[in-house]
Structure formats: structure tokens, C-alpha cells
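Mind having a look at this structure? Questions to follow.
A protein chain is absent from this complex, but the other protein chains hold their places.
Coming up: subunit A.
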Amino acid sequence: MTSSSDVRSPADIGAGLALRGATLGRPGAPVLGEVDLHVAPGEILTVVGPSGCGKSTLLRSLAGLLSPLAGEASQDGGPLTGPSADRALIFQEDALLPWRTLRANVELPLAIKGLSRSARRTQADTWLTRVGLTEQSRQLPHRVSGGQRQRIQLARALAGAPRAVLMDEPFGALDAQTRAGMQDLLVEVLHGTGATVVFVTHDVEEALFLGDRVALLGAGRLIAVRDVPRPRERAAHDDPARIALRHDILTSLGS
């Protein structure tokens, strides 16, 4: 999906997800105003902000579950008209269908795409292996741990080969160790998919670890978008540039 050349073809202009002058929220109850944002294919944009600042509203608007009250939302240059398989959404709450086995949950987007039974099986197998849950694939969701359920949500979202993945605090309910493992797994499975990723979190460390850029939300608007220095390493904690950026983000959010 991503081209390594710097010369973009006209079709690539506007590739990824974009919001232009968008007011977001439910009809009669706007939450975010004048949002201008562009997330390129293959990029991970993390979104941080205090509770109730409109992070979920932003994500649900990008998913197409909410239409912008003003301005426009687009994917790859075309306007968003409702939810579609091109933009998978991963929830903090457990959104797996409890009556389907883990495997059947992963197969669901493939069935919706109309794939044959055998094609569904092989693709689901690939994803179950990638998230390391082949052995448990016949279990029902409530029989496995919260971390395993989130891994299946990830597999389910990516199995449909969406062009964008939207994640709403997906690891928010997990303990610290599981969370770190999930972050590594996420980076690993996203690698090479070229998917546009928007990842909402309330954890600045998580935002800095995962994000190519970090968007700061607060007081009903998009405050700023900051680049995150690379490479992506947990050891980068004590990198002075990283510390400065973290300080900057925390003060921006605090103001």
C-alpha cells in the first residue's frame, strides 16, 4: 500500500483518513469543533486527552457511526458515508459476539465479505496464529482472559483487511504487563499492512510508544499534533527529546 518513492501519484493525494473543518458529535450536541486532521496510510496517529474530551466521538466519526455536523470526513479522497469494512473499529469494551467461538468471531468479517468457507478458514487460521491463539480458537470469549479477548478483537478487525483501523482505548482495561505485550503485538501485526491507524488512549506513555504522531484533544478542540521521535523503543523513556515531548504534551493537556 505505501509507496517508498517520494513522488506521489495524484490518486495518492488525500490517501488515508482526513477531517476538514469538521464539527463532531451527536445532532444538537457538538463535542469537537473545527477539527482538521490527516492520517496517512501506514501511519499510527495516537490521540490523547482527558476523559470526556471527545476522543471516542472523533473515532466514531471516523468510523462513520456518526456523521460530521459540519465540515467533511473522507477516506482516500472519498467522503465517508456511514460505517464500512474499510474502517475497522476496535473497542475498549469486549465487543466480541459471546455466542461465537474465537474462531467464528475472526471469521465474521470474512463471511460478511462473502468469502467461501475454506477461504475463511485459512485466513482465520493465519490471524489466529499471528495473535497466538490457535489453541484456544474453539473457546467461547468468556472462557478466555481479557487480554486474549483483545487479541481476538485485533485479529477480527485486521482479518477483514481494512484500509484503516480505529482503536478506542483497546488496552485500557488490561494490566500493565499484558498491555505492554499487546502494544508490541499491535506494532508487529500492523507492520506491512499499510493500514491507517488512529489509536485513542488516555495513557501518554502508550501514545508516545505507539504513535508516529500524537494528537492532543481538549476543551472541545484539537489542541495540537506532535511528531514523535523514532526509533520506537521502550528504552527511549530516558531520551531527553522524549522527556521534553512528554512534558510538553502534559502541559498542553493541562492548560
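The rule is simple: contacts are C-beta pairs under 8 Å (C-beta built on N, C-alpha and C of every residue); 3 or more make two chains touch, one makes a residue touch a chain; residues count from 1.
Rule of thumb we're sticking to: contacts and distances are computed from a predicted model.
*Asks:* One chain of this complex is not shown here; going by its UniProt record, which of these names is it: "Dihydroxyacetone kinase subunit DhaL", "Ubiquinone/menaquinone biosynthesis C-methylase UbiE", "ABC transporter permease" or "Quinol oxidase subunit 4"?
*Replies:* "ABC transporter permease"
*Asks:* Looking at A:S51, A:S118, A:Q177 or A:T251, which residue reaches the missing chain?
*Replies:* Checking the options A:S51, A:S118, A:Q177 or A:T251, the one contacting the hidden chain is A:Q177.
*Asks:* Can you tell me which of A:G147, A:P170 or A:G211 touches the chain that was removed from the display?
*Replies:* Answering carefully, the residue with contact to the hidden chain is A:G147.
*Asks:* Hey, which of A:A95, A:V204 or A:A224 is the one touching the hidden chain?
*Replies:* A:A95
*Asks:* In the complete complex, the non-displayed chain touches which residues of subunit A?
*Replies:* Answer for subunit A: residues 63-65, 82-89, 91, 93, 95-100, 108-109, 112-113, 135-136, 140, 142-148, 156, 160, 166, 177-178, 181 touch the chain left out.
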